[in-house]
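Complex shown without one protein chain; remaining protein chains in place.
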Amino acid sequence: MSVKAAKHAVVGTRPWRVGGVDKVTGSARYSVDVMLPGMLYGKIKRSPHPHARIVSIDTSKALAHEGVKAVLTVDNVPRVLHAGAPAPRIESLVKDQYIFDEKVRYVGDGVAAVAAVSEEIADEALDLIEVEYELLPAVYDIEEAMRPDAPRIHDSEGNLVMPPIEIEQGDVEQAFSEAHLILENTYSTGRPAHCYLEPNICVCQFGQGGNLKVWTSTQNVFMVRGILSEVLDIPVNKIQIIMEHMGGGFGGKQDLYQHEFVCALLAKKTGRPVKMEYTREECFLGGKTRHPVKIYLKHGVRKDGTLIAREMRYTSNSGAYASHGPGITAVGCYDGTSLFKCDNQKIEGRSIYTNNPVAGAFRGYGAVQAFFALDTQMDEMSVALGLDPVDFRIKNVLGEGDLAVSGHRLATSGLESCLRRGAAEIGWYERHAKQSAKEGTIRRGWGVGVQMHPSGAYPSIKEQSNAIIKMNEDGTVHLLTGVSDLGTGAQTAMAQIAAEELGIAYEDVQVVAGDTDVVPFDIGAYSSRTTFVGGGAVQEAAAHLKSRLLTLAAEKLGVESDILDLRGGTIFVKGSAQKATIKEIVQGAGGAPLRSLVGEATYEPEVAYSYGAHFAEVEVDTETGHINVIQIVAVHEIGRAINPAGVEGQIEGGLQQGIGHTLTEDLIIDRETGKTLNANFVDYKMPLALDMPKIKIIILEEEPGVGGPFGAKGIGEDPILAIGQAIGNAVSDAVGFRFRNIPITPEKVLETLAAGL
Amino acid sequence: MRRIEYFAPETVDEAVALLGRYGESVSILAGGTDLLVEIKHKVRTPDQLVNIKKIAGLVGLTYKQSAGLRIGALTTVRAVETSQVIQEKYAGLAQAAQALGSVQIRNRATVAGNICRASPSADIPPPLMADDATVRIYGPDGERVIALENFFTGPGQTVLNTDEILIEIIVPNPLPGTGKVYLKHGRRKAMELATVGAAVSLTLEEDICIRARVVLGAVAPTPIRVHEVEDVLQGIFIDEKVIGDAARIAMKVARPISDVRSSAEYRLQITEIITKRAITQALALAKTA
Partner (left out) sequence: MPKQIMQMMVNGEAYEVAVEPSWMLLDVLRKELGLTGTKKGCDVGDCGACTVIMDGKAVNSCLILCVEADGAQILTVEGLAAQTEGDSALHPLQKSFLDHGAVQCGFCTPGMLMTAKVLLDENPHPSEDEVRSAMAGNICRCTGYVKIVDAVMAVGTD
């Protein structure tokens, strides 16, 4: 069955988003909107020093301040080591965080917390806590931190977060010796922040029966529950995590922060609900960033343009704690072996502690950095060989039958398809005809980037999602899904999938999500998994419900269930005029349901891959160095778009972030004091509505995801994985000099031009 | 936000008396778009706020050819941005107003507030200085009038005493044949603090420049009138070479700092470019004025 030809009633349409009406009318409840009687406000005191031992903390004045109800420090919180990062536990997790420790390791590290009757009083109380620090020397650079004599931030020599990752394939030395051309360079990426619009928030209440109830903005309700259970020593069934709506995450809300623990402990201590809301500045300081990465990359290529050897050393700057350092470094390294075929490879990966704010999970998870380096060097090679950049990529990208990182063989040459389609759309082969002569102060350039990404975290994480669907007596259903919707539209897609599978209307599916007491387990929203894995579970649960429904219908109608068809809310008997609505089948006498009809599924798939190619056209003002992105063509092959508006929205949003990361976004840490200098929205510069280019999106549905609902694959991270190099390559094309570091600021442009002339 | 005592006087004298009583611990609240941010960031820690928005007679934009433009202290930046007469006759000021913050900010921020805050990178002062604006100041001893270019004494510092209020800005009627421009350089197209700002006003009489004003923002502790550049432009026919020379002089005169937004070196390079572009645009406007 050709996926393209299949027509669906609900899948592939653009209904109003689940929860959309609530969001536009202001009635959608986010965690910060929870107001409870007697609620206190919690705040965290943060270290002004990048590296110090805490000699003493005096909380007496704070405790005596009117309106203060509790103060926590290292002396009165549980001392349990944790990683703050997701369950299920994977090997690469490094446990190096305590709720509060006797050391601080970056400017912003939390040292104490208070609960008070108002935010103003909590703030005043923070100033009354007296902390005596013994300053320790600090390091911010990877190279400095790796030296054997560098100050140890945790307990490892050279500040290694985990043992280095080493990957070898084939014979790299031999292959380099045979290469016609060898290119080597170092690339680096900056320190962008997530800047989700909803600041980190947590509300904790020990309520009925002494159970802990937590409202929090998280991508991972079950992870929060599991880690709170472990660290606070509370059984899982006594903790309830609720996340109705959240204002964005992008990976930044994939870990626990100090404040979930602290909030729960303050609620316990005071016997009152406690709300802890980060200020925007705290989101920068106490939140997470992307890992800045330095990549040494060397390729050997044959005269005909085939890659034969690759050497890469990937070193990520983890900041003060491990968080996702091991994970992103592994992904960066393994994804670095893929995308462009190469039989002989030697890859090394390291993650290094420094006294910077903590780097964590961020959309693109280590592959953003790896692909930037790879795809920039691909451009450099194409220039050196005199080959067209798109043709050179087509020649070397993975194609049908090639092995992906997961060990699966690709079913189509989706990468080539995306490249060809995008090149046609933007007029790639005719681009230089549009270029006025390279004089004048404004130069125009074009660039391409390509990417692939798995729909899920397999094989690093054992994939699992679960769904339960309950049939109601009027033919509508409740869908209980573990899938988290950070704003991505995941719940809408789940509803569409369920409706399609059950042959009922989209409006007849009521999604229940975000409450760990009610919904079945899911490992969280990350790794572009919600449509493929979450949706797969929903489809299977719906299929299960459908089969039970048809069995009941067969009984009631006196026929065999295999001649029954279900569509449009009606059950048809094939080859007969006999039919009945779902309601007529499930409802018994007196309007009660005939029996309990529930479908459920546990889905543990492997993985599928989505592909994409981005083409960027830019203008560079060679007097000011300012870069203007004129247009972007984004081609994505995703198997099946469950909701095209949702897919487009993910791509458009990912492009905004990618443009920001490549041109204007960088958290600047002062190398003397360790202070973050631009922890606000004016000096940390995200693209605004005025800064966005013209965007053309092409969605291809050519390679159904095997095991994906209706062939759908993921899209969440794909949009940010090719745009950086597309823009970087376009800027390089415009000015004639290569840029290997992002963000490409106007100052770097002018410096490069000056150096080159 | 920190707890404060709040006053909302209805006359200027009441306001001035409050300022006198509380001295260093009181701040004037007009638009609040800068003050309240500073209080929240604990950069400023007043114990009292005097809201001057209830004082009658401080709002208002009037223009008369004979008297020029009079801007009441409480006039919002948005009112200045959208004023037809300002767009026509004081285009640099209109551009500066439009470049400030966002619509939401401009609906509250006052022109006087932007001046009194005296940030080195403020947008409103340069075009006003290029237009030879003066400001009326009211205090316990009555009024005084000061040329805006003499108003600033350092970053965040002005000639205002703690018990004085700026109540009006007066801008002379432009001469015929005048072209005015304010260019703001920043990394984004809005919500920016200028890395460099340049206001230029040129008056042509039969192709000769009879009056030139060039004011730079964000490249010195205060906005600066660059007399050295004005001297090069005045009394001659301005061509591309003159503009180039003028721009290079501007770069030599500027003394920017490095900060999180930009390095000093980059600001100097931009000073030259922005000055060149501002003069070029003002010249074109003057030719058609």
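Each chain carries a letter (A and B) given by its place in the written order, and its residues are counted from 1.
We adopt the following convention: contacts are C-beta pairs under 8 Å (C-beta built on N, C-alpha and C of every residue); 3 or more make two chains touch, one makes a residue touch a chain.
Note that this is a predicted model, so its numbers are computed, not measured.
Among A:Ala175, A:Val203 or A:Met246, which one touches the chain that has been omitted from the display?
Counting the whole complex, the residue in contact with the absent chain is A:Met246.
Taking the full complex into account, find the residue in A:Gln97, A:Thr279, A:Thr329 or A:Asn344 that is in contact with the omitted chain.
A:Thr279
Given that one chain is not shown, which residue among A:Glu144, A:Asp171 or A:Glu652 touches it?
Result: among the candidates, A:Glu652 touches the missing chain.
For subunit A, which residues reach the chain that was dropped from this view?
14, 16-17, 19-30, 32-33, 35, 120, 194-199, 245-248, 250, 277, 279-280, 486-489, 645-646, 648-649, 651-657, 680-682, 686, 688-690, 692, 695
Which positions on subunit B touch the chain that was left off?
Those residues of subunit B that touch the unshown chain are 1-6, 8, 29, 32-33, 36-37, 40-41, 49, 51, 53, 78, 101-105, 107-108, 189-191.
FYI, only the chains that are shown with their structure count from here on.
Measure off the straight-line distance from the CA centroid of subunit A to the CA centroid of subunit B, and report it in whole Å.
Computed from C-alpha means, the inter-chain centre distance equals 44 Å.
Mind listing the subunit B positions that touch subunit A in their complex?
So the residues of subunit B in touch with subunit A come to 1-3, 185, 187-193, 260-263, 265-266, 269-270, 273.
Enumerate the contact residues on subunit A facing subunit B in the complex.
120, 123, 623-626, 664, 668, 677-678, 681-683, 685, 687-688, 690-691, 745-747, 750
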